[in-house]
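The other protein chains are all here in position, but one chain of the complex has been omitted.
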Amino acid sequence: MSAARYESSTVVDTRAHHANGTGARPGGHAPESLKDTTALARRVRQHVVRMTSKGVSAHVGSCLSIADIMAVLYGEVLNVDPAVPQWTERDRFILSKGHAGACVYATLAESGFFPISRLDDHYQNGSNLSGHVSHKGIPGVELSTGSLGHGLSVGAGMALGAKTDGQRHRVFVLMSDGECDEGSNWEAILFAAHHKLDNLIAIVDYNKLQSLKSVEETLALEPFADKWRSFGWSVVEIDGHDHASLKSTLSSAPIESGKPTCVIAHTVKGKGVSFMEHSVLWHYRTACGDEYDAAMLELEPPL
Amino acid sequence: MSAARYESSTVVDTRAHHANGTGARPGGHAPESLKDTTALARRVRQHVVRMTSKGVSAHVGSCLSIADIMAVLYGEVLNVDPAVPQWTERDRFILSKGHAGACVYATLAESGFFPISRLDDHYQNGSNLSGHVSHKGIPGVELSTGSLGHGLSVGAGMALGAKTDGQRHRVFVLMSDGECDEGSNWEAILFAAHHKLDNLIAIVDYNKLQSLKSVEETLALEPFADKWRSFGWSVVEIDGHDHASLKSTLSSAPIESGKPTCVIAHTVKGKGVSFMEHSVLWHYRTACGDEYDAAMLELEPPL
Amino acid sequence: MRDAFIQRLTDLAESDPRVMLITADLGFGVLTKFAERFPKQYLNAGVAEQNMTGLATGLAMEGRTVFTYSIANFPVLRCLEQIRNDACYHDANVKIVAIGGGFSYGSLGISHHATEDLSILRALPSITVVAPGDAWEAAEATTAILNTPGTCYLRLDRSSMKSTNLASERFQLGRARLAREGRDITLIATGGILGVGLKAAEQLAEHGIECRVLSMHTIKPLDTQAILSACRETGGIVTLEEHTIEGGLGGAVAETCLDAGVIPPKFRRIGLRAGFSSIVGSQEYLRERYGLDERSVVAAICDLLGQRFDKDRNESRISEGVAAEA
Partner (left out) sequence: MRDAFIQRLTDLAESDPRVMLITADLGFGVLTKFAERFPKQYLNAGVAEQNMTGLATGLAMEGRTVFTYSIANFPVLRCLEQIRNDACYHDANVKIVAIGGGFSYGSLGISHHATEDLSILRALPSITVVAPGDAWEAAEATTAILNTPGTCYLRLDRSSMKSTNLASERFQLGRARLAREGRDITLIATGGILGVGLKAAEQLAEHGIECRVLSMHTIKPLDTQAILSACRETGGIVTLEEHTIEGGLGGAVAETCLDAGVIPPKFRRIGLRAGFSSIVGSQEYLRERYGLDERSVVAAICDLLGQRFDKDRNESRISEGVAAEA
């Protein structure tokens, strides 16, 4: 099982009923109300471990950190239609921490935006599936990122556009904690509150680790929620691996009308593979050989 | 009196005893303990109205807004020596809202850094005295600015350098309120708190106006003090035209050891010339003819 | 130019509600009317150029064409990565407008001297770079970039030469304008300094030198055809830009000639070689100081062609400002 190849895996129908939903998607598939997001998250984790192993690429810990958030978003929350990725009324999702691109690709593939077999191309010569998330030739990706601190401004622009046009979809931006060092975000944060963009939801993957050390040691963010609140946002702190709270929080956002919402998701970098958890090492390291086997074993479906 | 020429004006000895002072300045002048900062501020105001009038330049309102802060800094607070501008142990002062350069030049000239007659050159062809503050060829200017959002980072670097070297001088950075839109500042704000730069003092000229409209209408900053506090700074709010509170606050900063200090100075843009006060127009407009006379009349020494 | 731009943009916004203007807290007096007339198509993003550019990209992705507006280096250097990764890579309809090209804001200091923008932006992929030479070109370029898909840059400056277009003339991005015909030499100018070039050409005519003048309003994509024709049909090429000499118009022209192996009989690049100008002054003053004024251009061309001309105090300035030898 140490070869990083993809087993065929059933595509989950992820098009859930959206809390604010404006009706049926154009693709014609009937939305279902409940998804097994736990299974989805597990498959996404398997994919990202395989993909990063095969590509000998970094950032597996960053991907595992957000697998639950991604699974709940695509499994339960986002009003998107893989059959019509550009559907106007869709919810927008931006991964601002672009280095976790593998996790987006895996989630999109599992959600039916493109064949799962394409994940094999990740990081490979001649592929579009770059390490940092890219939109070119990849259905379902809204924004290419990779430099931290870009996504929230673009998301704010999308949210403002939607509001001005009287559209009811929402814009979700998933950021990392280290990313919050970037001043560009604080420009966007100030702006979004001033313009009452309550259709904008920022999710911070608060895994407490950055590239070299902990957030605490690098540039401490606490009191983190206070920062966002003092900038005019509604803030809620949740366990970023608890699907029930992810679902209820993200489905019902905004928390307050007239304010953008920040979901501080407390997470564990490397979540799901015991030896990758809480470790800066696995920001960079790739699972090979025994390590790969051990990781995949931990991600096997429980009996 | 409508010609924008300089009357000779006595140079004030501004070298006050510094609260944290590390001793005598190298220039050999005896420090005096009390200065007439009110008179200094008035002369600075007269200069900036003359200079902007002569140069037909903008930003007179932005200069008047900080004249009191500048007068108290150079008259009472900063440990600097005009005879030895590069004295290692001097306090550092950075004008980050570089568009109020005229006010720095006027204050430096009044403080003896260079002849007052040089102020005549401001904005003129062939001059070094650019509209935005420049250090080249101008004794006493630490940093050239003009693009907003640069000064605090450089000041943080200076403060960190001083701390690492065990020096006891302080670094003052004067910013504008509109400038706080710039994310670069929030990077520096986060950094300074993390590194406990209590020798760094940011003064925000909170005159409630930016280039086109009020701060409130452009990007509201309230709750402003909370923003700084949530980023780990000590904050004090004062009347930025009250010399007594300016003096006591700035002399005794830092407020708390181990934290950088933010002084939110509530000010009036255009302060001192009634028809310039609270007006965006005078961010741009130049006083000429009758307007110039009227402005200068208001700035005459009271009988 | 600025007024011509905003006037044209007003017309465009009137007829197309998807046209939007975002300012980074600049444009007092200039944008007021636009803001009042099109409240839904106008936005002051505050003093935050990075966010402005990101916002513009997001809005463009939602079907708008968004003009971002600020002074000099702010909408370019302060947010260059946003321009590259967000706007350009996504082929977003973001149109960056910088007023104050070159020494337009000469007295304000180096933060406001926009003298490297053309080199910097033309290096980026997926962008159109335009620097109109007069008000007519500025207005026409505004329409043209609106109609050009993707990210564009419009550099406006303050100089106010009378427009020289013919009534029948059509403006085309990527096609140099023949502003004056001549065979002895070709002067290729970009931006408002075109006015200096045209006046220099008049003076040269008095010296018996007939100068072709091209307005190279589009720096990217470059009209290589016009350049190569100038090499072949005239006595040489002189480039003129209110901009650093490194990598700008002159650089692009040099690349074109050598790539094609079509060498102009004579060649000189006039631009800024002195680095930062801590000396300030009016645009006119600084042009003169750095050899970008009419007299310097005339002298440089005479020198290049080996002709003597009525020199009084010009010579020293020439050798200091526009010496061609590297």
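Going by the order they are written in, the chains are A, B and C; count residues from 1 in each one.
By our rule, a contact is a pair of C-beta atoms (placed from the backbone, for glycine too) under 8 Å apart; a residue touches a chain by one contact, two chains touch by 3 or more.
If you're wondering where the values come from, they're calculated on a predicted model, not measured in any experiment.
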Omitted chain's touching partners, listed by label: A, B, C
Per the touch definition above, residue among A:Thr88, A:Gln124 or A:Ser252 touching the missing chain: A:Gln124
Touching residue (missing chain; options C:Pro132, C:Gly248 or C:Gly291): C:Gly248
Omitted-chain contact residue, chosen from A:Thr37, A:Ser62 or A:Thr145: A:Thr145
Of A:Gly183, A:Gly232, A:Pro254 or A:Gly270, the residue in touch with the unshown chain: A:Gly183
Options B:Leu95, B:Ala109, B:Ala162 or B:Cys262, residue touching the unrepresented chain: B:Ala162
Residues of chain B in contact with the chain not shown: 135, 142-147, 149-150, 152-162, 164-165, 183-184, 187-188, 190-191, 194
Those residues of chain A which, in the complete complex, touch the missing chain: 55, 57, 98, 101, 123-134, 136-137, 144-149, 178-179, 181-183, 210-213, 218-219, 280, 283-284
Absent-chain interface as seen on chain C, which is shown: 73-74, 77-78, 80-81, 84-85, 88-89, 110-111, 116, 119-120, 122-126, 220, 222, 224, 244-248, 250-252, 254-261, 263-264, 266-269, 275-276, 324-326
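We adopt the following convention: only the chains that are shown with their structure count from here on.
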Greatest separation from chain A - chain, by CA centre: B
Interchain centroid distance [CA atoms averaged], chain B/chain C, Å: 36
Chain centre separation in whole Å, for chain C relative to chain A (CA means): 42
Shared-contact residues (touching 2 or more other chains) in chain A: 183-184, 187, 190-191, 194
Residue numbers of chain C (touch at least two other chains): 45-46, 48, 50-51
